[in-house]
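Missing here: one protein chain of the complex. Every other protein chain is in place.
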């Protein structure tokens, strides 16, 4: 067993930042990550970090843009914290040596990005995330923070009081990928989840193979609700064959979208008469799919993104790596031909419900980064707003987890008197646990005091691994995963219908049942990725279900979430967050109102037009 | 971290001299080859001829310098090659000593021969 | 439990087929360097016959009484095998010089992107110069 004050699960941007902050606050901090830190998916972010740095810009504009971009589903206190802290935290990165692109006078460059009223996206070439990740890892090395890399966290060790708000997270159970041993990690103060996105729930995604929503699923099963899971951002410009992302930077610099008739459809078909290609992502993604659906797509699948007119010099200066991506993964030379692009799953706005300090309703359990939902993105994330979220809320979570006082949060978490808990949506199948395998962590009926919570959790996970390894026939996880991904992409994609979502829920149920018979073929304990992926697949099922449930109940069109049955933003009924919690193995849906009151102004919902 | 390298000695000087001698050797070696195989044929070399050439103080000095540079360059090159192959500890010290001695002997003998040729002894 | 596999010598020597230009250049440069220093020692040893010559020693060469130095050198030069060795030495030296120039350029950071081409050029030039000099080296050798 290992023991530290603060245990950070995940070593992407959020995890590293949290660890640095906790370490600076004096806590003995350790990072446990299934990937070596520099392999985290933050490294794939291309575009940049939004921060109001320049004269003429200020945080209030940033907050305003973010609220508007979120389609008024973000919580103002979170958004304002983000906008206020982003500049300083970005400059801190610069002081840590992050190689930002520069202006002639030697200051960091900023570029325009979709949905922003001011060019405030701070960038480092077209590989901002790579530099962010590496710069922060360097600081982790400098501070000598302990990193357990290639340790896969399987579950949380949480006490099992009835009310999640009374539970305490005491540590995590992880297994060493290299050797296969399952061990407990005791957290004297707190556990911070920073496990990134759940993109693998879909089959066409810009996310890495490792983005399997483990943190979501673990927190969910420990009793922390998942918030706004139906809000999935589909990026309008991913390469059709692999899902590799072509940065929004291309459009920020002036790249143009064409359909197969050579029309600049964003304008010519009136999707966004003012901003055109720079309208927010959901608008552009829907526009592209509409073009394709109406027969104006190329090869019936994608549209063209053209940047040739920018000139070689500018492209080489600012978008060089886009050229490499298009060449290596699609075989297209962006200097002489337009690049094929289509929408791909990109980002999950929702996540583990936390307050401004990163804390969930379970004591001692924190979340930060893409796996968390403080709610700064609401219904739709603006490009360049995730990286500042990592550093701002990663840092806050780290400090608070290490015991620093950051003031009372304004955002509430967990089940409480401010939530609305009635729902008459009919479900096609019973969601949630199917049989033994899916019942979990918390409520195992044992008395917490007798043996330690962590010891019991470790025991349970060892048994789970043994069970998976012993079975030698059944289904393989890859089959289940592929089925799940296909269902999500077919039915819970950019365009959503009630029937479709219900079909998806049925398939998810089937996946759960099949998972009862899942087995791991590889008999070895050494670097058994088969085992790891099998455990991940189960997490994906849980996460996919919350996404589909959220999508089913929210019958309106807001931000990235579009419903055929009610294609308007329904502020009267839906200015509220969807929350799903794992209540004794069955999902429980409830709602919490959006906080639109900021420090000194209230954000009035306006029509979102670009 | 970096401390574990602190007991080593910087190797820049030898590296630099290896390049300087190389640059010098290019010129002199080419000259030497040309003179003794193309202008005068090696087969027609006589003691007289050699003595004549060596009488020019410039030529004499060039040849001695050629020798010193070549000896350093060659011996240092061999030493580097061995060190790069993972020679370390006592064997490394021994090799250094042996090579240095051989190099010095080479230069001494060569210089002596040159002095004789130049009829200075 | 976990234990890893060391592929041993295969790693170090078994992959020569997969070597790239720069690696071959390195090996050849090493080889030629060693040859050259070896020759330098021999060369000085041969030239040491000058000491004997200065002391007035003489020897017989092709029926003539000549001094020890002239005799030694011309005697050696008279041998076919020595001439052949000399051509070899020339090849070795020329390659070492040419590749040495290449390496000096590399050290100065010039033309690094053409490092493989310059290696091939060194090889070709070495071959050409060697072949071209064969007549000169072999002229008048007493067979």
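Letters A, B and C mark the chains in the order given here, with residues in each chain numbered from 1 onward.
Going forward, a residue touches a chain if its C-beta (ideal position, glycine included) is under 8 Å from a C-beta of that chain, and two chains touch if they have at least 3 such contacts.
Throughout what follows, contacts and distances are computed from a predicted model.
S.K.: Suppose you had to identify the omitted chain by its UniProt name; would it be "Fibrillarin-like rRNA/tRNA 2'-O-methyltransferase", "2-oxoacid oxidoreductase (ferredoxin)", "ABC-type D-xylose/L-arabinose transporter" or "Succinate dehydrogenase and fumarate reductase iron-sulfur protein"?
M.R.: UniProt lists the chain that is not shown as "Succinate dehydrogenase and fumarate reductase iron-sulfur protein".
S.K.: Sort by label and list the shown chains the missing chain touches.
M.R.: Across the whole assembly, the hidden chain touches A, B, C.
S.K.: Of the listed residues A:300, A:470 or A:513, which contacts the missing chain in the full complex?
M.R.: Looking across A:300, A:470 or A:513, the contact with the absent chain belongs to A:300.
S.K.: Among the options A:4, A:41, A:167 or A:538, which residue touches the chain absent from this view?
M.R.: Candidates A:4, A:41, A:167 or A:538; residue touching the omitted chain: A:41.
S.K.: State which residues belonging to chain B touch the missing partner chain.
M.R.: 1-2, 4-6, 8-13, 15-16, 83-86
S.K.: Would you write out the residues of chain A that touch the absent chain, in ascending order?
M.R.: Interface residues of chain A facing the absent chain: 35-36, 38-41, 43-44, 53, 87-88, 91-92, 94-97, 99-108, 124-125, 127, 129-131, 134-135, 138-139, 141-142, 178, 208-210, 241-245, 258, 260-262, 295-296, 298-300, 304, 306, 308-309, 311, 324-325, 328-331, 333, 336-338, 476, 478, 482, 520-530.
S.K.: Considering the entire assembly, which residues of chain C contact the chain that has been omitted?
M.R.: Touching the chain left out of view, chain C contributes residues 2-7, 11-12, 15, 17-23, 25-26, 103, 106-109, 112-113, 115-116.
FYI, only the chains that are shown with their structure count from here on.
S.K.: Can you give the whole-Å distance between the Cα centres of chain A and chain C?
M.R.: About 64 Å separates the centre of chain A from that of chain C.
S.K.: Which chain B residues reach two or more other chains?
M.R.: Residues: none.
S.K.: Among the residues of chain A, which are close enough to touch at least two other chains?
M.R.: If we look for residues of chain A contacting two or more partner chains, we find none.
S.K.: Along chain B, where are the residues that touch chain C in the complex?
M.R.: 19, 22-23, 25-26, 29-30, 33, 37-38, 41-48, 50, 67, 70-71, 74-75, 77-78, 81, 102, 106, 109-110, 112-113, 116-117, 119, 121
S.K.: Using the touch definition up top, name the residues of chain C that touch chain B in the complex.
M.R.: 30, 33-34, 36-37, 40-41, 44, 47-48, 50-51, 53-54, 66-67, 69-70, 73-74, 77-78, 86, 90, 93, 97, 100-101, 103-104, 107, 133, 136-137, 139-141
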